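Note that one protein chain of the assembly has been removed; the remaining protein chains are unaltered in position.
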Amino acid sequence: MKKPKFAVAGLGRIGKIHLGNICQMEGVQVVAAMDPLEEGRQYARNKNIPYIASNFEEMLTMTPIDAIVICSPTDTHADYVEMAAKAGIHVFCEKPLDLSLERVVEVLDIVNKAGVKLMLGFNRRFDKEFRKVKDLVKTGAVGQPHLVKITSRDPGAPPISYIEKSGGLFLDMTIHDFDVARFVVDKEVEEVYAKGAVLIDEAIGRSGDIDTAVVTLTYSDGTMAVIDNSREASYGYDQRVEVFGSKGMVQSNNNFMDSHKLYNDKGIHAALPLHFFLERYREAYKNEICDFAKSLENDDKTPVDGNDGLQSLKIGLAAIKSLRENRPVKITEIF
Amino acid sequence: MKKPKFAVAGLGRIGKIHLGNICQMEGVQVVAAMDPLEEGRQYARNKNIPYIASNFEEMLTMTPIDAIVICSPTDTHADYVEMAAKAGIHVFCEKPLDLSLERVVEVLDIVNKAGVKLMLGFNRRFDKEFRKVKDLVKTGAVGQPHLVKITSRDPGAPPISYIEKSGGLFLDMTIHDFDVARFVVDKEVEEVYAKGAVLIDEAIGRSGDIDTAVVTLTYSDGTMAVIDNSREASYGYDQRVEVFGSKGMVQSNNNFMDSHKLYNDKGIHAALPLHFFLERYREAYKNEICDFAKSLENDDKTPVDGNDGLQSLKIGLAAIKSLRENRPVKITEIF
Amino acid sequence: MKKPKFAVAGLGRIGKIHLGNICQMEGVQVVAAMDPLEEGRQYARNKNIPYIASNFEEMLTMTPIDAIVICSPTDTHADYVEMAAKAGIHVFCEKPLDLSLERVVEVLDIVNKAGVKLMLGFNRRFDKEFRKVKDLVKTGAVGQPHLVKITSRDPGAPPISYIEKSGGLFLDMTIHDFDVARFVVDKEVEEVYAKGAVLIDEAIGRSGDIDTAVVTLTYSDGTMAVIDNSREASYGYDQRVEVFGSKGMVQSNNNFMDSHKLYNDKGIHAALPLHFFLERYREAYKNEICDFAKSLENDDKTPVDGNDGLQSLKIGLAAIKSLRENRPVKITEIF
Partner (left out) sequence: MKKPKFAVAGLGRIGKIHLGNICQMEGVQVVAAMDPLEEGRQYARNKNIPYIASNFEEMLTMTPIDAIVICSPTDTHADYVEMAAKAGIHVFCEKPLDLSLERVVEVLDIVNKAGVKLMLGFNRRFDKEFRKVKDLVKTGAVGQPHLVKITSRDPGAPPISYIEKSGGLFLDMTIHDFDVARFVVDKEVEEVYAKGAVLIDEAIGRSGDIDTAVVTLTYSDGTMAVIDNSREASYGYDQRVEVFGSKGMVQSNNNFMDSHKLYNDKGIHAALPLHFFLERYREAYKNEICDFAKSLENDDKTPVDGNDGLQSLKIGLAAIKSLRENRPVKITEIF
């Protein structure tokens, strides 16, 4: 595809990042943007986007579009993807596609029939750290992978109102880790055991969610992964992965604000991790949209697809069930 | 107690280490040693130990003894402790006291009635790394502990013959980690979920054991620990612990052969961890026997006691049950 | 100054970087660019720069310009700065202003009389690592600074043709370190002792230069700095600084390609430093031009000025004299 025409739907925090990144890419043009709020539309005007709409359907009618980047609220994702697919437009959609497994399956079916590409925004796959771990595992540097360990902690919990709509810890936060668990070793998960607690904020508990968790995954070959989560790490965003195998082990660490070490009579002091995902994954956001554009250009498979979203959602739903019933749950029990 | 008279029972690998360490301590004398093998007795003779026996009962009759360090095979531990206790002698015993919970309870009862001190050789508690983590947690440096993560991997599996008698991975190897999990946060474990696999050596599987495991522990306050184990890490002994809490996180790392970093056009290269427990815990072995002697001198509680052994054994038995039944098991289900 | 009009002179490697960075800045517009080569001008056309010239004087006549960024070859710097200053235009100029001390003094005088701002491209001052070290020193974190240590090694030597025109190691490469030595502790250098050798490429020696050096600087308060240089580090770009003082020490390290650690039976392996200055100082280039624009906007002093260039040049000339005469040389001996 020669210089594909892009549109961006939803110009909140993440939409602005995508819009900025696409504007800097060579071989791509942004022809349209939409946001229900004037503030978002004004942002697009400042970027000289030719067509600016206040709703999704309107945008589709204004100008020919090859690909849409969907960054609107989660509850609009499925509908927008469906509309785009039916209009023959390729889609990059922020995760999750939907919190309902049935609706996800339905939309993936529509996308499939429409023959358009769908990529989901599992941004960590495009971070240099996770990529390096995956590459080393793939080339056999650790031999046969036996254990995957993922630490994933946020610097602070989102508002309760967000948690209530997000599907909770497992569907909103751990879902990235479920994807990483599949990604780094290229294996499917068969069983989930989730243990969780409310240790940070009782309001989270009252909303029916947890804020701290340990999740054990069993892959279909009997090897294991373990994820630990917290909604609030006092020292910032903690994003580490380790793959242990028959011939070695590879770890990736956080990215830090700087490398300084200060030695004094109290000890040695160093800088904290980059505060949160916007800082840590800044380059990953560029890489992912760039790779999406490349897959359009070369008419290739997208590096993350609808099935990846589906599998992570299933693992998340199994984790929720496991937590409630305090027992290991097979993925086949879901759906 | 003025210059307590020590005896060492069993002069295999670990017995020799204890004997060497005790000989270097001030304020302690080694009056007796016993080993069924001539090689062990010759070792004691070279160290100028006055009384040398070839069996335990014989040794008890040769000379007055204040404290015995028991390093003989596991299946003799309970009997020797019982004999020593009945003779009014304090005991330092390598773990485990016994693999049978009933027998452990019985022996602890005898020790209790005899009024002698009993210390178990959970050596990691005396390693500077684990101690530092515990101290920082105790002083509140991480706030309320929410999650404990323990990585514990051996450089290579022991012979199958050993595995068969040792009680298997959970009672032989993970039992140290169960103790660490209790030690670093000073909490009791309430529930165990163990997942394991045979990934290293099928002979281990045929002997009824596993070689790779992920174990989730739930403490009585609802917080969690997770342990990952492997019988064979290609890069050597891997012994790390991390405690995450409301105000921070503390990690301890492996100890390495040296600190060098070699930079060349292939990357940066550094030395491996100290190969195994004899290297890693060399100082810990000194510290533990020294602390045992101090508790005799000051007539204090020993820093690890019979109950610590009992609790770890219960967790281990719960882990075995959990693995077999693939479900979380409460500690109260054991015994 | 409201939305200053920028021009970029010279669109080689570094000119393209500056142009790209300025185009992304808010509150600034690029109105003109010039390059004697068609390739450079085409680059500017693709960026939609309104006025594009093939020589510097021509560009000055095409459209009103508030500030020029000079990235042309070194031997044009002084003339272009002079022309810009006489035209009342603020200047950001890549270092060095000139290799002749007399010419530098002359140009600085012209700039001064013209009342325009002049900033020199000592990019390391805008790198987060060097900045952090300076900030910590400034706030007293290390007490009184006693020793500064700078390691500065390139991944490979430039072509001999470049070395011959560049002024050699001390004026081309170490000059950055001289600036860092002044920057991190905010002190002037009084004496220089330089020791060097040709260890990498004899052709460098034949061209009259060296490729390896150790330079000791003495500040006016008697404290010291030491710089070590090599034109060819097999492992890539090595840029470290350490400040030791009465109350502590601060170090900054290289920036690495990623944080992975691979453990196997051979050792632990990690990624190399970012290869060279374009990778390492990518953000620094953004920061410096941004800070230049801010100093225009607020009519402030520029964060690096002509005198900074002058002082570093003097230190460099003293280093050359010291190397030739194998003795410490006072800065006052220069000029």
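Each chain carries a letter (A, B and C) given by its place in the written order, and its residues are counted from 1.
Basically, a contact is a pair of C-beta atoms (placed from the backbone, for glycine too) under 8 Å apart; a residue touches a chain by one contact, two chains touch by 3 or more.
Since the structure is predicted, the reported quantities are computational estimates derived from the model, not experimental observations.
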Displayed chains contacted by the hidden chain, counting the whole assembly: A, B, C
Absent-chain contact - pick from B:Val30, B:Leu120, B:Val133 or B:Val304: B:Val133
Option touching the unshown chain, where A:Met25, A:Leu101, A:Ala271 or A:Ile334 are the choices: A:Ala271
Identified contact with the non-displayed chain, of C:Ser100, C:Thr216, C:Ser259 or C:Gln311: C:Thr216
Among C:Lys86, C:Arg103 or C:His146, the residue in touch with the chain that has been omitted: C:His146
Selected from C:Asp79, C:Asp228 or C:Glu297 as touching the chain missing from the view: C:Asp228
Contact footprint on chain B, counting only the chain that is left out: 24, 128-129, 132-133, 136, 141-142, 247-255, 257-265, 271
Residues from chain A at the interface with the omitted partner, ascending: 233-235, 263-272
Absent chain, residues of chain C that touch it: 143-144, 146-147, 149, 151, 153, 193, 195, 197, 199-200, 212, 214, 216, 218, 222-224, 226, 228, 230, 232-235, 238, 244, 246-249, 326-328
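Just so we're on the same page, only the chains that are shown with their structure count from here on.
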Interface residue identity across copies chain B, chain C - same or different by half: same
Central chain (distance from its CA mean to the mean of all protein CA atoms): A
Between chain A and chain B, centroid-to-centroid distance (C-alpha), Å: 42
Computed distance of Cα centres, chain C from chain A, in Å: 40
Centroid spacing, where centroids are CA-atom means, of chain B and chain C in whole angstrom: 58
Chain C: positions in contact with at least two other chains: 263-265, 271
